[in-house]
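A single protein chain has been omitted; all remaining protein chains appear in their positions.
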Amino acid sequence: MEAALPLIPLLPLLGSALILLLGRRLPPAAPGLIATATVAASAAVCLALFPLSAGEGIRARLFVWIAAEGFAAPFGLLFDPLSAPMALMVTAVSALIHLYATGYMREDPSRVRFFVLFNLFVFAMLLIVLADNLAILFVGWEGVGFCSYALIGFWYREPKNAAAGQKAFLVTRVGDVFLLIAMLWLASDLGTLGIREINGAAPALPPDTATAIGVLLLLGAAGKSAQLPLMTWLPDAMAGPTPVSALIHAATMVTAGAYLLCRLNPLLLQSPAAAAAVAAIGALTALYAALSALFQREIKRVLAYSTMSQVGYMLLGAGLGAVGAALFHLIVHAFFKALLFMAAGCVIHLFGGENDITRMGGLKKTKRALFWLFVAGVLCLAGAPLTGGFFSKDAILLAALSRGGWFFALLFGLGIATALLTAVYSFRLLYLVFLGERRASPDAHPHSVPRAMTVPLWPLAALGLFGGLMNLPGGGLLDGWLLPLAAPPEPASHAAEWALAAAAALMVLAGWALAQRRYRGAAPAPETGAARAFRSGLFADELYQRALVRPFKAFSRFCRRVVDGRVIDGGLEGGARLLASSGGWLSRLSNGSVSRYRLALGLGLLGMLGWMMVSVLWP
Amino acid sequence: MNLVAFWIFGGTALLALVLCVTRRNAVHAVLYLLGAFLAIAAILFGLGAPLPAAWQVLVYAGAILVLFLFVLMTLHPPPAMKPRRARELVLPALVAAGNLAGALALVLAGSGGREGLPGYVLPPAALGRALFADAWIGVEAVSFLLLFAAVGAFWLGRREDPPKERP
Amino acid sequence: MNVPLEHALLLATAVFGIGLSCALIRRELLFVLLGVEIMLCAAGLALVAGSAAWRQPDGQVFWMLLLAIAAAEVAVGLSLLLHLHRRRRTGDVDELRSLRGE
Partner (left out) sequence: MTHADLLGALPTLALCAGALAVLVLGRLTRRRAVIEALAMLSIAAAALLAVLLPELPATAGGMFSPGGNGRLFVVFFSLLGAIAILASTRYGREHGFSTGEYDALILFACAGMCWLASAASAWGFVIGLSSFTLALYVLIAFARDGGAGSEAAAKYLSMGMIAGGMLAFGLALLYAAAGTLDLSRLASASSAGAAPPFSLLGMALVLAALAFKISLAPFHLWTPDVYQGAPAPVAGLLSGGSKAAVLAGLLVLLPAGAISGAVQKLLLALAALSLLWGTLAALRQTDLKRLLAYSSVVQMGTAAIGLLAGNRAGAQAVAFYLVFYGLAAAGSFAFLAALANTADEPERLEDLRGLGFRRPLVALGLAVCMLAFAGIPPTGGFFAKLQVFAAAVLAGQWEIAVAGVLAAFVSVAYYLRVIMLLYMSDEAAPERPRPHLAETLAVLLPALLLLLLGVAPGLLMDWIGAGM
């Protein structure tokens, strides 16, 4: 049985290789079917092995991968109570999205490339989830980044898409740098990269080191999970095909950061300051993204910001040490967000490629089934009582509330405010897209929606609505399952639990009421200045452009011109002019490039000799 | 070697070298270099290296410099050394002078109170044994190096274009 | 008295410095080659002095090998000089400026 563990990641890889090699020779539908079948098989293996993950779980050491002096990293997989549910979720949701993609991409000429990358992505994601040590996790981490880059820019002939892909890759790589530094630090201080070993040895770390590593991990996670301040790539990433948005930018890759923080939670909790920073970043991102989502006009951008906001909740949970709650929310969110994205893809198809929700409306009359599916997704997102989203969000908020102290009370306040905003924008979406009058331009030709695109929505809706059963408050299944890894949540008083549930329900109702008043039937009002600010994500891109990109470009221009060309015949010429003190005497240092190179050689040598003199005189 | 003799030859070599590197006429420069090499050969002899001294005369002065002269004579028209304006020279000259001063200072920094070199003379036979018995692989490698240098020099220096490949 | 090692090295360094200056300052490829010959000659001087100081043949053996390498380098260098004179009509390294960034 245990020997089957490597199959979980290898099956999607195999699918990818098969499609790459044979894809063009097989009938047009084959790539999609192979991709779906391999991922589904992987999910089946995952399910079959699930019982083995109880308690300590199982580890598979495949081969020695890196054996450098100082640290070693075997190529090993870890299937424990944390990774098993995550892997099951990833494979199951991916299988459904793959099925959807077979319909969505059915007429695209580059299907083969798409499914190769799509399967490769699942492989990389499973590496992150099942990694036994941080080196492997990092390989998966970079792998999902690369696949995401290639898939966002999938329709690369449009320069905007290619640019979005590149942006996503570069911004997430900023985070990767921090993760890599954290890894190196851990390797140097603990001498191991094994996840379990790190968590075990974490108490031995000095507090300052633990804080620094915690902050580095937070920045790494922020890049991948689109949290403040590295969040700007996610809305742009919606340039990719909808299945990509559903799989990568909702269900799996963006949650990798939250998963990392759960995975290394014992390490993170060594430093209360770092943990608090994680929680604060999570709460602030949740609020920021919810505000931005409220004013978006493109359906996929609304969902993108809402993803950012929900991942913020997960970080909040991880920062509070409520691993169970964070994982719970992660899984449930994956279900309903995939549902919403895929439904949005159907909606866009039905409006003939229209993306702007102010030009939709009235879809309920023609597509009842899709409407009810969307309602299920919206209810989960808004956290309507008894849906999965309700329980998972409450679990996180309860963890914040039961910590006590003004700081966590503040975070709780942010969380509850976000819950209200979430309800508003979810229902806004519902009203603008499905209810009221049809506002689409008459010349928009609806595409047909193939069955493959609607079938996967049903199980996701069911999972989203009833996902709460996994972890009902008061001794939930998932919390119990995670006992070997994470301390159970502190038991809160029943009064607090009920009060919180009531408050959350109230928020949903209030949000619904607000959205109904504002958006029911009426065409959206023209945009105000404040709304525009929120729509652009509080000008985050602009800010980055001004604060970072432009100075960086200017600096590199400066360096190319000055350092490469003029330091030698400019700066030094200036110095020489001072020496010669007869202005204009040395208008040019030399008029030939080899002379310039020789001069640089001489100068470099001079610097070295000077340094050697210094080291002789002052040893 | 007597210290006075050493510095007489050394001074001669330095003077000739300075004259060599400042000439505009390349032939003159090569001739000054010849003088410097001969003075250095005398120093080598004095430092207990008779065979290198002889080779210094034979190969450096006799072969390499003659090769220089030979190439100079082949060039038509002979290379014109353009006069250079002093201002172009200031910075490179400063850098070069700085390097020279730094290097000399580093050598001087450790000197003082040292004894003279022991009277050590390596006879040619012993050198030959060391060269061909112990360092034989280096000799072989260098012989290949010379061969391929000749091949390369031949290729670069040939006048006509290479023959076309037969299909 | 006999020559101290430092004196021999001082002379070698001076010779090297003159050669380096020539190779760094002069623009004609021919003089660059001459400068390099002077530098190698200085290296030979230091090797022989070292050989005497340590009373062992290694330095002189290295000197012999270096001599052959110098000969090989000068042969290639001079033939490149000829090549440049024939094809580019110049022996001045600073006149070669068609390869450069924008």
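Order of writing sets the chain letters: A, B and C. Residues in each chain are counted from 1.
Heads up, the rule we're going with is that a contact is a pair of C-beta atoms (placed from the backbone, for glycine too) under 8 Å apart; a residue touches a chain by one contact, two chains touch by 3 or more.
Keep in mind the model is a prediction, meaning the values are calculated, not measured.
Chemist: From the touch rule at the top of the page, work out which displayed chains the omitted chain touches.
Modeler: Across the whole assembly, the hidden chain touches A, B, C.
Chemist: Would you mind spotting which of A:21, A:48 or A:170 touches the chain that isn't drawn?
Modeler: The missing chain is touched by A:170.
Chemist: Could I get the residues of subunit C that touch the absent chain, sorted low to high?
Modeler: 5-6, 9, 12-13, 16, 19-20, 23-24, 29, 32-33, 35-36, 39-40, 42-44, 46-47, 49-50, 53-54, 56, 58-59, 61-62, 65-66, 69, 72-73, 76-77, 80, 83-84, 86-88, 93, 96, 98-102
Chemist: Which residue numbers on subunit B touch the omitted chain?
Modeler: 103, 106-107, 109-110, 133-138, 140-142, 144-145, 147-149, 151-153, 155-156, 158, 161-166
Chemist: Suppose we count only contacts with the excluded chain; which residues of subunit A make the list?
Modeler: Within subunit A, the residues touching the omitted chain are 63-71, 135, 138-139, 142-143, 146, 149, 153, 156-157, 162, 166, 169-170, 173-174, 176-177, 180-181, 184-185, 187-188, 555-557, 559-560, 563-564, 593-594, 596-598, 600-601, 603-605, 608-609, 611-612, 615-616, 619.
One rule holds in what follows: only the chains that are shown with their structure count from here on.
Chemist: Provide the C-alpha centroid distance between subunit A and subunit C, rounded to the nearest whole angstrom.
Modeler: Their C-alpha centroids are separated by 60 Å.
Chemist: Approximately how many whole Å separate the CA-defined centres of subunit B and subunit C?
Modeler: The separation of the two C-alpha centroids amounts to 6 Å.
Chemist: Just the number, please: Cα centre separation of subunit A and subunit B in whole Å.
Modeler: A distance of 65 Å separates the two centres.
Chemist: Please output the residue numbers of subunit B that touch at least 2 other chains, ranges allowed.
Modeler: 92, 95-96, 99, 103 - these are the residues of subunit B that touch more than one other chain.
Chemist: Tell me, which residues of subunit C touch at least two other chains?
Modeler: Counting only residues that touch two or more other chains, subunit C contributes 20, 24, 27, 92.
Chemist: Inside the complex, what are the residues of subunit C that reach subunit B?
Modeler: 1-11, 13-22, 24-28, 30-31, 33-35, 37-38, 41, 44-45, 48-49, 51-53, 55, 57-58, 60-61, 63-65, 67-76, 78-83, 85-86, 91-92
Chemist: Contact residues on subunit B for subunit C in the complex?
Modeler: Interface residues on subunit B, with respect to subunit C: 1-3, 6-7, 10, 13-14, 17-18, 20-21, 26, 29-30, 33, 36-37, 40, 43-44, 46-49, 51-52, 55-56, 59-60, 63-64, 67-68, 71-72, 74-75, 79, 81-82, 84, 89, 92-93, 95-97, 99-100, 103-104, 107-108, 110-112, 114-120, 122, 126-127, 130-131, 134-135, 138-139, 142-143, 145-146, 149-150, 152-154, 156-157, 159.
Chemist: Mind pulling up the subunit A residues that touch subunit C in the complex?
Modeler: Touching subunit C from subunit A are residues 564, 590-595, 598-599, 601-602.
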